[in-house]
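Every protein chain of the complex appears in place save one, which is left out.
== chain A ==
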């Protein structure tokens, strides 16, 4: 385990370095000029040149990248071009909201997805199975924007059970988490269903049945744990995905997450923010996968043995 962690740590550092290099080069290769975006319309050529010099944009690309890396090693993500504030502080301010939505969204996904997946597997071929599979198909293909507005309209505007927009109380998180959860649950349901069907066909399940164990005990004690492995890997992926921001859901519910920050930075060619958000989400993806790798042997002893 220690060896795994060490190896992963080195890998993580290399991945982040690679992400930083590629993102940096791509962003500065764009035709859009950050100095001009800051300077706006009325600025004279002199003003634009001065801004470019003050930001260090007149330096060769490699020099710029090197000074960015130097900051990075000291935990400094640089200063936003448009907001003239530390990027680290801007991201940190949005981290709580992003983490809460990520956790709540994944919780809804997993609970709903596993429940429906098991239900469909147990009732394979029946009406429930077909209904669940149909619903999950709709879930995975529905656009977030439509689903978010629909939930908002029904539960916040018409029924007024939840606030329409904002952040702060548990009631605020329900609709955004439901939107992410309901849409994402489709993937989990399909995966759990097929894994469960495999497991339920195994000999040991037949043996358990023959021993006269109750259905519930067979399903939840013997079959489900063996079907959960792919779910853990999927959670790892979702952590990374949700951490990089769910722009649409954040926008509809006025959720102050990282996605909105990134979206606006892209519009303004605010490269330090784009870099910062990209690095944070790359880190989250790596950590999410690491978490899945650590959890997998705890859940499935077969991996430990290997």
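Operating definition for what follows: a contact is a pair of C-beta atoms (placed from the backbone, for glycine too) under 8 Å apart; a residue touches a chain by one contact, two chains touch by 3 or more; residues count from 1.
Here is the rule we use: contacts and distances are computed from a predicted model.
The chain absent from the displayed complex carries the UniProt protein name "ABC transporter substrate-binding protein", chosen from "PH adaptation potassium efflux system protein C", "NADH-quinone oxidoreductase subunit N", "ABC transporter substrate-binding protein" or "Cytochrome c oxidase subunit 3". If you put the hidden chain back, the residue from A:16, A:48 or A:128 that touches it is A:48.
Looking at chain A, the residues touching the absent chain are 30-33, 36-48, 50-51, 53-55, 82-85, 89-90, 93-94, 97, 149, 152-153, 157, 164-167, 250-256, 260-261, 264, 266-269.
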